[in-house]
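Below is the structure I would like to discuss, written out as structure tokens.
Just one protein chain is left out here, and the rest sit where they should.
Chains: A, B and C, in written order; residue numbering restarts at 1 for each.
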Amino acid sequence: MIVVLKPQAQKEEIREVVNELKAIGMDVQVNEGVECTVLGVLGNTYEVDADSLTLHPFVERVMRVSEPFKKANRKFHPDNTVVDVCGTKIGGDQLSVIAGPCSVESEAQIVQIAKEVKASGASFLRGGAFKPRTSPYSFQGMEFEGLELLKEAKAETGLPIVTEIMSPKHVERFDRDVDVIQVGARNMQNFDLLKELGHSKKPILLKRGLSSTIEEWLMSAEYIMAGGNPNVILCERGIRTFETYTRNTLDISAIPAVKRLSHLPIVVDPSHATGMNWMVTPLAIAAIAAGADGIMVEVHNDPKNAKCDGAQSITPAEFDVVMKQLRSSAEIAGRTL
Amino acid sequence: MIVVLKPQAQKEEIREVVNELKAIGMDVQVNEGVECTVLGVLGNTYEVDADSLTLHPFVERVMRVSEPFKKANRKFHPDNTVVDVCGTKIGGDQLSVIAGPCSVESEAQIVQIAKEVKASGASFLRGGAFKPRTSPYSFQGMEFEGLELLKEAKAETGLPIVTEIMSPKHVERFDRDVDVIQVGARNMQNFDLLKELGHSKKPILLKRGLSSTIEEWLMSAEYIMAGGNPNVILCERGIRTFETYTRNTLDISAIPAVKRLSHLPIVVDPSHATGMNWMVTPLAIAAIAAGADGIMVEVHNDPKNAKCDGAQSITPAEFDVVMKQLRSSAEIAGRTL
Amino acid sequence: MIVVLKPQAQKEEIREVVNELKAIGMDVQVNEGVECTVLGVLGNTYEVDADSLTLHPFVERVMRVSEPFKKANRKFHPDNTVVDVCGTKIGGDQLSVIAGPCSVESEAQIVQIAKEVKASGASFLRGGAFKPRTSPYSFQGMEFEGLELLKEAKAETGLPIVTEIMSPKHVERFDRDVDVIQVGARNMQNFDLLKELGHSKKPILLKRGLSSTIEEWLMSAEYIMAGGNPNVILCERGIRTFETYTRNTLDISAIPAVKRLSHLPIVVDPSHATGMNWMVTPLAIAAIAAGADGIMVEVHNDPKNAKCDGAQSITPAEFDVVMKQLRSSAEIAGRTL
Partner (left out) sequence: MIVVLKPQAQKEEIREVVNELKAIGMDVQVNEGVECTVLGVLGNTYEVDADSLTLHPFVERVMRVSEPFKKANRKFHPDNTVVDVCGTKIGGDQLSVIAGPCSVESEAQIVQIAKEVKASGASFLRGGAFKPRTSPYSFQGMEFEGLELLKEAKAETGLPIVTEIMSPKHVERFDRDVDVIQVGARNMQNFDLLKELGHSKKPILLKRGLSSTIEEWLMSAEYIMAGGNPNVILCERGIRTFETYTRNTLDISAIPAVKRLSHLPIVVDPSHATGMNWMVTPLAIAAIAAGADGIMVEVHNDPKNAKCDGAQSITPAEFDVVMKQLRSSAEIAGRTL
């Protein structure tokens, strides 16, 4: 962290800032120049509130040099994190494909879809039991009943299940029943939930918030990791921009950015990113090409009658075609599927 | 809701869509034109999933005519809602001023600030006990201890207290101890929390999410109201844009927009909107001029050493000046302070 | 400008960067710390390309300390600039009100509106002769014929005229016939046009671009000023965000920000900012309250049949009411109208 002092700052004033920083455990190097003095602040600068420092009447500007996250930072963990889910790896050579309906709707529905996506090569089953809906009048999911149906689908197919948690009250239950616990975009900065998940033993799939920067997203991963759970999988699902043609804007550059900044695996959800089923294929292929560790796709046996997000779901038959196309992309990317 | 069918849609196909809509309780008027058929859908269209409808191969486009919120809608409740908090009104002729520190830090601090802002004319005391911080390494608030200190400050000054809730687990306790329960911007779409607050008897101050549209914000109010709690106070606190000079961009037009769309009161938080204490005065005055029902300001007796958000806090002396300037603005706006 | 070098940078490498900076006329202070070396770069740092510096394999980060604009910077020109237009001042104690139709449509129309807005207290007449329209099939303005009609309206009322230029080919003609030359939001970074206007003798009203930062906007003013024309008036007209309820989002905080960063006057256009005529009054009042030097309002005698932007225009009668309400706001702000 660099603190630039105003040209008129006096010796005692400089000493005051330095002492303040030392008091909270920082190491400070004072660089006295001809025109102004620059402080180099070393140590656990995550704990320094840069905004407050600028309140000193003789501080001109405070600039961070290092990222504010530590456990999620590739600098301190150069090797890729590979998350193990019931023996299946996320973040290794093999690409992960998470597929399934937006919502669990019935036993027949979820079991059938699970079988079909497995046949096409999916390695995980997704399905919403608790649904975050913009309107209180929309279908809110089958809740715990949906969770039970997911477990049946897992029993039938062996596919590990990925499903979204919405309340810290459910952590214990999810910890027992779910293989990968998903945190939705709208809860990315639900810090209370993140803290509880830090105590979970299950891998967490953390979706990027609608208007979160990459740094904020990694800070949310840091919350979970700081609590003791190192198994975080990031999921880019589109950010909000002024463009209205697509539901969100898939930030494809977030993939190489995350790969450089962090060691955590990253998957891409092209279904939510665009909200249009005909865009799933080109964006899934592009995501793999850009270096993603996998994709998460909404597949529904009857999109027209889906209880939510039908417009962005593809059918099992379409999913089968996507998988075939992904295979050659995976190869070029030096990955297997 | 208007459903435009494709020119090539056949009679049976049109009938299929119509029946589907009728099956979920809608009333449908079929307008057969020379070039295409347009369906007018009447009824509780909140429950229709517009996205799914567009999956029909012969549906061209679906357009909503009415807002998706009902209880928060001025159409169905033409008079302003005036929220009563321990006898003090929010949303009436008198402007509400909520003032206090970002975080409760000690008994001396909160009691002193409470006394000073009261002397200057504030009608509510704010102060964070549970703090949503981007970093897990930042000060997270004094939690329940902070809540106790707020109660002491209330006992000393009589000011009702406004403080943020972060977990559905705390609703019972807040319901008992807090006068206005605040939902922070990052939790605006924490639907689980909103549902629980629908059962609370206390007024809810609902901050607008960082990248939420006005419609989504009102839908979150709808969640609370649908649960049985009609006392929602909206709080505009700046939205996220590409501009980096200010922390956020205060959406001043949200004030007249909310006043037209809804009957709920709206206050403005100029401290979080800009992140700069020297902007608090001009924006507070502008907010009142634009029709806001009050403001929420961060006041700290020692901003330089504040445990959070010091850069946006003003001192009690500065707050006193703001209050004087607001007085004449209030008068022009036909309000009292 | 601060250049932070990587910890592993060697003496010769540091010398290389230093020499490079000195070669382009900079003064460099080397601050060797225990962990890394920090360079303080002084001089005309506007001319240093920060991006290129980061290409050095041993440069960690480059951070600007001072703003990249000079002539528009309040630091070098502490007093407010007051622009004189035919004897009427913009930026002084008296607020400026620029009113008129989106487009000049006929002699009768422009003369009538000019008379009415003058009677209500407007000090400038606006009217588009060349119109920037999103569609090539929309009305493109009466062009030079429109310019002649504006001159007639000026002859009848004495109101100086403000109108938009769209091509560098027209600078000579506008320089002769127009009192304030407007640069539209879409041309804010039409650098070729800005350069030509630097040679004009007429004041330039520079609208903020749809997604321009405040810094970029001031850099565009700098282009005009660097060319020799110091008379730039800034106009905030709303920025593009994800919000769709309003056409744009009025950035009210840009007013105090510009006042702090620059000495140039700033006016606000509430008509374009929201696109809704019923929002003009609250936002005009708020703009004055926040410190704007004036407003620019679309007034049309027959909005329903206006050739463009009817939805955001108010009638002369409504304008008269706005002016009355602005009067008391002006007083509080310590200004006259």
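Quick note on the criterion: contacts are C-beta pairs under 8 Å (C-beta built on N, C-alpha and C of every residue); 3 or more make two chains touch, one makes a residue touch a chain.
Small disclaimer: the values here were computed from a predicted structure and weren't measured.
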Given C:E116, C:D179 or C:E222, the one touching the chain that is not displayed: C:E222
Full-complex contact with the absent chain, from C:Q29, C:T88, C:Q112 or C:S211: C:S211
Residue touching the undisplayed chain, where the options are C:S96, C:S120 or C:N187: C:N187
Given B:M63, B:A108, B:A155 or B:V321, the one touching the chain that is not displayed: B:M63
On chain B, residues whose C-beta touches the chain left out of the figure: 2, 4, 27, 29, 31-36, 38, 40, 42, 60-61, 63, 65, 211, 240-242, 244
Touching residues on chain C - with respect to the absent chain: 44, 46-47, 49, 51-52, 54-56, 68-69, 130, 132-138, 166-169, 186-187, 189-192, 195, 210-211, 216, 219, 222-223, 226-227, 240, 275, 303-312
Where the missing chain touches chain A, by residue: 211, 213-215, 239, 241-246, 249-257, 260, 273-274, 278-279, 282-283, 285-291, 325, 328-329, 332
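Keep in mind that, in the parts below, only the chains that are shown with their structure count from here on.
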Length of the line joining the C-alpha centres of chain B and chain C, rounded to whole Å: 32
Sequence positions of chain A contacting 2 or more other chains: 211, 240
